[in-house]
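A quick write-up on the structure given underneath.
Every protein chain but one is kept in place in this view of the complex.
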Amino acid sequence: MALNLMKNSIKMNTFSKLQVRSSSGSSEPQFRVLNLKVTKSKPAPRRQPKKFDTAPPRAHQMPTDQNWGNVWPGPRSFHPATVPLPVRQGYGEKQAPPSKYANAELMKIPNFLHLTPPVIKRQCDALRKFCTPWPKELSTDENCEKHFPLETTTSSYCYSSPSIRNSLARIVTLRIKLSHLPLDQHAKDKFRRLVGDRYDENTDYVTIVADRCPTSKQNFDYCMYLLTAVFHESWNVEPWESKKTLEDMEYYDWTKNQSCKSLESMFEVPFDKIEHGKEFSEAVSNLMNNGENLQTLKTYGDTVRKLLGLSKEI
Amino acid sequence: MFKKPRYIFRYNKNPKSLITSFQCLTTAALPTERIDSFRCVINNPLEQNEGHIGQFYRVPEDVVSKLFSQGGLPKSFRIQTKTFAETCLMIRKPSIDIINCIKNLDFSKPVPRFVLYGQKGVGKSLSLAHIVHYGYEAGFLLVHIPWLGEWMRRPKDSSPSETKEGYTNINLDIASWLVHFKNQNSLLLEKANLKTTQTYKWTKREETVANSNLMDLVDHGINRIKFASDCVLALLNEIKQLSKSGKCKTLVAIDGFNAFFYPETRIRTEKKEIVHPHNVSVTEGFLSLTRFDWKNAVAVLIVDELAIAEKDQTSYFPRYLLGKDGFEHLDPFIPVLVNGYSNKEFLSCMNYYRERRWVQPLPGLDDELSVISSSNPYKLMQLCAPL
């Protein structure tokens, strides 16, 4: 019934159009549109993404007195549903930092949620039965240094990536105080020249780093070899070393210099018998070794005055 | 046209200007010492002591013409003395210090060498002038080189030495130094009756026989400029011998001493090669006077940046300026620092300038000048010039 009615109305519609045309005198025929592309009746509806039923985040149901070590037993990248903390990370203009859900920033950074103090304590307790007590003789740092002067440093971390090999683990750093090595004046000087900037004057440490071999064992052996070689080489005295002149000296040695000779010829006695002679030698060495400035020059002048028996500076 | 002023004396509201006008009126009448604390009563350096530091003393004109007519006072200072119509030196710590040492010196001991050092324009040469004046008054034989830089950096002439192979003479400079020496020591040489110990043969006809007066040697050098350098060497040798034997006391004063050890002089040989100072014939003589191996003498030397080439003027300390050789030559010596003006010295200098009408009184001027000049005497002098 309703369909019929509709059909009727369409018919009526066309009829009325025709009538309008005839009434206008049919001088203007209607412009027919060329429809090449057959339009579809209706665009296909977009497929709705399928929604899965997911459980609410686990963190909501966690009791406050739970054992966290069991929830997060090992190293793992951040998971928002498991960590019951309102952490935020990142930057948003005119808004708070993004929350933990769907936050890639939080997943990128390493976390130490598996290393909470109670967990560490528990693990230490578990390991304790395998340990021996620390020797009493090494109770202080001085003792440690005295009995074990040689110090090597390696890193033994593994990677959690597909390959657990840490490329930095091969590097071995060997450190020893120069004063622990039995060297005389000459050998010490030569040793320092051989090791170059590996020696630190302020701390008296010689540091040798080896990283050329693939394993730390090889590198350690190489370090030890180097130390041994340098040590023995520094005891060697080459024949040309006896030809070293004052110009080749790396520091000012007063007794070998003209200053000492002229002082002796001035007083006509050996320098150690001259009154204030020692003071003078120190002042000159200080002036030469530390460079001249107002202070060193003043001490030099004062000692010379004492030496020559002149009146003091006013 | 103009009214005559009705009052000769007008009441002055500003008491300060009243005082200054009073001072100006009275300077001629009263002895200056009573008014000015910056002037020293004692003009004789023999009697000056630490208490006079910072004060000016007047050097008598005849002494100035005797001691410094051929140099010894820096040129800028000489112009000042001409303008001020008097030669006044400030008594300063380094010179008093050295004079004190000389006064208490045991002359039988080896010669002490004092080395004055300090930045440019700080008053080293004037301190030396003070000491030279003291030496003159105290009856020292003066061996004074006013400015060694002139010999090494600006020689008037140079010629190869005839007596010493490979050495160079700078005879014109040396001859004028002999005049300087003669001027300074004429009185003493007449009085002390110093004789030569050796016979010096110059040519076939000319010779200075032993036991002749020391002045003959000097005169020979002045008259026969060709032999000036050799004469100086002989003279210095004689002075050393005489001092050793105790016949005279000698004061060696050399300004710009480090020029003896700076390799790049501007003296050239005939082949246009640079002459090392040690190859200048007179160097040896003066260096032997600055050694310690004699007695009855004092050496006061100045090491100055200005005596060496500009490119090397990086430090004013003696070890740098003397170099290794120079240091070893002098060691052990007494370095004496010359500093810029202290507050007291600065004030006294400004008061002196005002008294000489060199600077017009202006409130706040002293503070500003002391900061701008950083109390450097030479800079202060320059800054005060247009005021």
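Labels A and B are assigned to the chains in the order they are written; within every chain, residues are numbered from 1.
In this text, a residue touches a chain if its C-beta (ideal position, glycine included) is under 8 Å from a C-beta of that chain, and two chains touch if they have at least 3 such contacts.
We take it that contacts and distances are computed from a predicted model.
Chemist: Given that one chain of this complex has been left out, which of "Small ribosomal subunit protein uS7m", "Proteasome subunit alpha type", "Splicing factor subunit" or "POTRA domain-containing protein" is its protein name according to UniProt?
Modeler: "Small ribosomal subunit protein uS7m"
Chemist: Missing chain touches which shown chains?
Modeler: Per the contact definition above, the missing chain touches B.
Chemist: In the whole complex, not just what's shown, which of B:Glu162, B:Glu207, B:Asp293 or B:Glu368 touches the removed chain?
Modeler: B:Glu368
Chemist: Which listed residue, B:Leu187, B:Val209 or B:Ala385, touches the chain dropped from view?
Modeler: Residue touching the chain left out of view: B:Ala385.
Chemist: Which positions on subunit B touch the chain that was left off?
Modeler: Touching the chain left out of view, subunit B contributes residues 24-25, 28, 79, 83-85, 356-358, 360, 362-365, 367-368, 371, 385-387.
One rule holds in what follows: only the chains that are shown with their structure count from here on.
Chemist: If you look only at subunit A, which of its residues touch subunit B in the complex?
Modeler: Residues of subunit A touching subunit B: 257-259, 262-263, 265-266, 280, 284, 287-288, 292-294, 297-298, 300-301, 304-305, 307-311, 313-314.
Chemist: Which of the residues in subunit B come into contact with subunit A in the complex?
Modeler: Contacts found on subunit B: 50, 93, 96-97, 100-101, 104-106, 109-110, 112, 292-293, 317-320, 328, 331-337.
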